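All protein chains but one are shown at their positions in the complex.
Note that the chains are named A and B in the order they appear, and that numbering of residues resets to 1 at the start of each chain.
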Amino acid sequence: MATEKVDKIVSQEYQLGFSVDVIADTLPPGLSESVIAMICAKKNEPQWMYDLRVKAFHKWETMKEPHWAHIHYPPIDYQAISYFSAPKKAPNSLDEVDENILAAYAKLGIPLEEQKMLQGIAVDAVFDSVSVKTTYSETLKEKGIIFCSISEAISDYPEMIQEYLFSVVPSTDNYFAALNAAVFTDGTFVYIPKGVRCPMELSTYFRINAKNTGQFERTLIIADEGSYVSYNEGCSAPQRDENQLHAAVVELIIKKDAQIKYSTIQNWYPGDENGKGGIYNFVTKRALCDGENSKVSWTQVETGSAITWKYPSCILKGDNSVGEFYSVAITSKHQQADTGTKMIHIGKNTRSTIISKGISAMRGENSYRGLVKILPKADKARNFSQCDSLLIGSDCGAHTFPYLESQNPSAQIEHEATTSKINDEQLFYLRQRGISEENAVSMIVHGFCKEVFAQLPMEFAVEAKELLNLTLEGSVG
Amino acid sequence: MMQIKNIHAKIGDNDILKGVNLTLEAGKVHVIMGPNGAGKSTLTKAIVGHYDVKVTEGEVIYKGKDILKMPPEERALEGIFLSFQNPVEVAGVNNAYFLRTALNAKEKYHNQKETNAAEFLKLMKVHVEQLGMNTDMIARGLNDGFSGGEKKRNEILQMEILQPDVIILDEIDSGLDIDALKAVSEGINRMKDGKKTFLVITHYRRILDYIHPDYIHVLQDGKIVKTGGPELVDILESQGYHALQKDT
Partner (left out) sequence: MQPITLEIANEEHPLYERVKALGIPANKTEHYRHFAIKPLLSKEYDITIPTVGTPIQGTKLIIENGVVKEYPNGVTLSFIDDFQADSTHYDALYFMSHVLCQNVINIQTKNDITFEIEHHFSDKNRFIPYRIAIQIEANTQVEVFESFHTKGSQESLLLYGVDVYIASESRLNWIRNQNRYLDEAAIVGSHHYHAAEQSSLDLHTFDLGSGNALHIYKIDLDSYASTNASHLLLATQEAHSGNVVYINHNQPHSKSIQESRTILKDGATGIFDGKILINHDAKYSKAKQNSKAILLSKNAHMYTKPQLEIYTDELEASHGSSIGELDEEVLFYICSRGIELEEAKKMLVLAFASILIDTLDNAKYEEIIRMDFELAIKD
């Protein structure tokens, strides 16, 4: 097939690449104890939070940036990054929100006004590092659900924060997690009380805006016994020339009989055709299935970023707990993705499923890296993994690095992986029926990802298809 | 309808077609027969622009244009349809979605109103039932896990919905039991409207008893060596291709 054409299809100009002028209240670049003190002061944080941050900072200073992943990038100057930036105004209602910001959301297809009317989606929109607006809090409050920014949670629910923050991802877990712990300025906190089924999808849209601003989000979700929540996280960034660092941390705690479904669409600026610019996305996401019969599902569609380093993990501690990981990662141009999951089976009868679909085009490099670990007490634990790679063009790379470790004879691990290119026969068949080459490629790619898209909430699934440059408009069958 | 003029074509380094001349008339059923390796499938692939076949000489004139310069999808949109000998399986791409996309592409190309999802589903159901297919195939992946007979019926279904003008059937009858053969033949006969042209590749006379050909062409060693009426089938059957070769 004509490779130029395919290249064009997979590298269509970044649709969400615009930037908005907002006067940012930004700290000068650099990281030190005094910067942390200023962050705490700006956020009115208590002393204990400052102490935790400083502890993480000192640990971070002794750590080395990890380089085991299959990714390459020039050294990051951590002292050239500004660790705090907030819009000048902190509005109370939509009317007070900066017009430019509202316009930016409109371009992203998430106008706040309309969001309210959408089928029960509450939006905690994050612009740079501070929550701009939280909607639907009222409705949620009636059910006892807490859905607020992490800053609010630190001041309003200090006991819960002190108990759970850093409990799944310790502040010293890894280099990027330590950096995040030292400087995170915002993010989301969710608490679902016992027996409550959250009546709506909770969504957060992240955006990176101010120049040279790293974004360090921290998300903490606690699903108490017997509760359920579906949480959607979507990202997009304006076009920039300089690389921007993002080191987010997500912690999920799932109690007995509870379930969290966590879906992500990541569409940050991937850099241009020469590999210039683009977001560096180093994320630590981890879920603790603490109680019996608890369940977590991670679903991710990774289409953006120059570099993605991300392994949403499940610690299956409670007996009969279930972990799932569904992922689509597409890399084109000069994008690099090293992503996958860790399934740590501790409890009896724990089960995990991994479905990973990697698509590499142009000079993209896509790696699946996963660990399945069965500990001695995880009797009858089960894992199934399926990792497929699709290659489009001869200059890209697709790699699979699974680590399978079992210390229990009654456990069963199964792993399968395939690597193939777009099938010429299939492409020709579709074209013989009058479907253009672009649409034919889209169709095949979408077909390849179907199992994962099926896991996404409806609104997200639609967005995901668009992000893969597909023209699918809802299936007929 | 279509003039195939002096086509020479290669697959890899092998010369397969060595000067094929053939005129397909509107409203007629043309049959190409010939021994294995004669170049029958290569000819169909050359007409639809398959990537395996390299046409080195000659032209195919259709609607006043040489179609050999067109990409495959444009030939399809102009009304040329190939029923593949071995239809490929495309997991994950829904049958109905695929076929509606193809239909809409054709409608758009001809500046017609695009059939919407609801209308399409209705249309599809009618044809699926007519062909004696299981309706659950609508929601399945394209040819995914289909038996040989189901695949061939699915080709006929696509033909009936896309309503092409030149219909090339490459061994549509191979591997079909008698019921499937009947269903497929009925589908073909429904398409006969006095304007559409059929080019049927086959090894057997079975299907010819159902679809009543107008012309029989014998392709041997990359050339049409004989053209005649339906009576030619009997000669071929009793004497074989070998006798024919001596004859010419």
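Before moving on, here are some points about what is shown:
Basically, contacts are C-beta pairs under 8 Å (C-beta built on N, C-alpha and C of every residue); 3 or more make two chains touch, one makes a residue touch a chain.
Predicted model, so just to flag it, every value in this text is computed and none were measured.
Looking at the complete complex, one finds that the omitted chain is in touch with A. Residue in contact with the omitted chain (choice from A:Ile330, A:Cys396 or A:Ala461): A:Cys396.
Residue A:Ser406 is the one among A:Thr188, A:Ser305 or A:Ser406 that touches the chain not shown. For chain A, the residues touching the chain absent from view are 70, 374, 376, 389, 391-422.
FYI, only the chains that are shown with their structure count from here on.
Put simply, chain A touches chain B in their complex at residues 1, 423-426, 428-437, 439-440, 443-444, 446-451, 471-477. Of all residues in chain B, those touching chain A in their complex are 48, 50-51, 71-73, 75-77, 81-82, 84, 87-88, 90-102, 105-106, 109, 117, 120-121, 138-141, 158, 162.
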